[in-house]
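Shown here: the complex without one of its protein chains, the others still in place.
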Amino acid sequence: MELLHSLQQLFKRFPGIGERQAMRFAYFLATSDERYIKELIDTVTSVRKNVRRCSECFALSEKIEGGKCPICNNPKIDRATLLVVEKDADRERFIASRSYSGRYFVLGGLAPAIEKEVASHIRIFELSNLVKNEGTLSEIILGLSATPDGERTEALIISLLSEKIATNGIKISILGKGLSTGTEIEYSDKDTLLNALKSRTNK
Amino acid sequence: MELLHSLQQLFKRFPGIGERQAMRFAYFLATSDERYIKELIDTVTSVRKNVRRCSECFALSEKIEGGKCPICNNPKIDRATLLVVEKDADRERFIASRSYSGRYFVLGGLAPAIEKEVASHIRIFELSNLVKNEGTLSEIILGLSATPDGERTEALIISLLSEKIATNGIKISILGKGLSTGTEIEYSDKDTLLNALKSRTNK
Amino acid sequence: MELLHSLQQLFKRFPGIGERQAMRFAYFLATSDERYIKELIDTVTSVRKNVRRCSECFALSEKIEGGKCPICNNPKIDRATLLVVEKDADRERFIASRSYSGRYFVLGGLAPAIEKEVASHIRIFELSNLVKNEGTLSEIILGLSATPDGERTEALIISLLSEKIATNGIKISILGKGLSTGTEIEYSDKDTLLNALKSRTNK
Partner (left out) sequence: MELLHSLQQLFKRFPGIGERQAMRFAYFLATSDERYIKELIDTVTSVRKNVRRCSECFALSEKIEGGKCPICNNPKIDRATLLVVEKDADRERFIASRSYSGRYFVLGGLAPAIEKEVASHIRIFELSNLVKNEGTLSEIILGLSATPDGERTEALIISLLSEKIATNGIKISILGKGLSTGTEIEYSDKDTLLNALKSRTNK
């Protein structure tokens, strides 16, 4: 079963896929109908041919025109606001939430613990350049996860950009902390309760 | 094994305990050392004798003096602020978070879906009376879980108290919504992202 | 993002894959290196071209010669014994366990609850024909899961084959029931304990 095992090995590289599920994928493709296989290969090929990174926000897009994605090309978006996200999937979540109408910037990851490796892990130079060269920007929102890695990345970006931001009169903000949907008080940690009390809103 | 099964039945009423674990508890007590059993029975008896509800905030306490718990009796607490919580365990979480220095009020539950059953489920009359009769109160914080039941209870309390609050110049607030500790953007729902963006804070 | 979403839809048909993980696969393929993509598409194509079902045992194989898989073509296997399995993955588990040296038969599923639909779900006619036409067979082992569906399939095959089996002097057997690796007595059901006691072995 060399071929099926080769296919299993390739599927094992898919995010979150182990040995057993990789083999199920191999059997699935070996036995699914010809039309589906053709469509899958065609779509992968199409994605590879058409999906590229925007030269401004670094998001993946299949509608790059003049090097830019539809959001960066959209004259109606609020160009004064930049939402910095970790990855494309996070950007998709914000778009799906319909709660934001400005620009995005995809970091490409979170800051590693070793600071001198930062530039090889996330687009920190690119973000820094964008801030330096753009006269239109008035606020940068760090839209990062409320995890230790997310918070280290927040702190790092704030410290690296602080000078440029001060010079250019740009605000930098982080996402509000408090109760997320479904949070129960009994199972909340101290920071969440502290943040929820601090950011309480009048009714 | 009638006795052990009777004990199992009694343990099945403990919160979150099923048949199997109840039996393990029965065996555990049948075979643990005499001193532990004595201590357990003595402590339960002591708790029953000494722990009572505060007549002001309805929290359980073993140090009720003049009908009131140590927090309600404490002259140093901020008597102008009242944090309304669902249950004693939630009050304990806020105390442990050291993020609040005012008074508490234990509702004793969350509002049921059928509105006319509210008064038999939560201390809504007692809360209402407290608001009416207290000249010292300037803010009521609803410290409820960010769940559908919590939000229904929030809405209900706000609507029931609105008149009295307006008359007495009392603010009513709810906990801040946003990212709770550990929240990842990729797995966040729309409301959480919307709230997190709305309540973003400058750095 | 039409293309990425099309790819997501195609990945959603993979066994056990939901919306979210399907999107992660799409992003993964959109950004992984060109060599990996080429290898993946080539391997899928190769699998489709080379992997076929054995005309005798219906297992998938990439080394079909004269219509048969390497096991069916192997002159050294014990052709008197036939192990009936639900699916290719189960056959692989038995092969990997190195505990069996006879032939296999892949049913292609388990019997549905509605008996008249059986023939469209599993290869019951093919199994029946094989039993009728083969003089070499002396034992059929039903290697099915110890689940309600597996047991219904067992009962059905036994009832459908019983006549032919009697005529041809073929034994039919089912897998031994007892404690599987890791089974704890405290959490075992009655049938497992009953079977384990019945099938106890002398030391």
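First chain written, first letter: the chains are A, B and C, and each begins at residue 1.
Rule of thumb we're sticking to: contacts are C-beta pairs under 8 Å (C-beta built on N, C-alpha and C of every residue); 3 or more make two chains touch, one makes a residue touch a chain.
Owing to the predicted nature of the structure, the values given are computational and were not obtained by experimental measurement.
Trainee: Contacts of chain C with the missing chain: which residues?
Mentor: Counting over the whole complex, chain C touches the hidden chain at residues 85-87, 89-90, 93-94, 96-100, 141, 143-147, 150, 158, 171-186, 188-203.
Trainee: Spell out, residue by residue, where the missing chain touches chain B.
Mentor: 1-4, 6-7, 10, 13-16, 21, 23-32, 34, 36-37, 39-41, 43-48, 50-51, 60-62, 87-89, 92
Simple rule for what comes next: only the chains that are shown with their structure count from here on.
Trainee: So, comparing each chain's Cα centre against the centre of all protein Cα atoms, which one is closest?
Mentor: A
Trainee: How many angstrom lie between the CA centroids of chain A and chain B, rounded to a whole number?
Mentor: 37
Trainee: Quick check: how many Å separate the C-alpha centres of chain B and chain C?
Mentor: That pair's centroid distance is 54 Å.
Trainee: Among the residues of chain B, pick out those that touch two or more other chains and give their numbers.
Mentor: Each of 186 in chain B touches at least two other chains.
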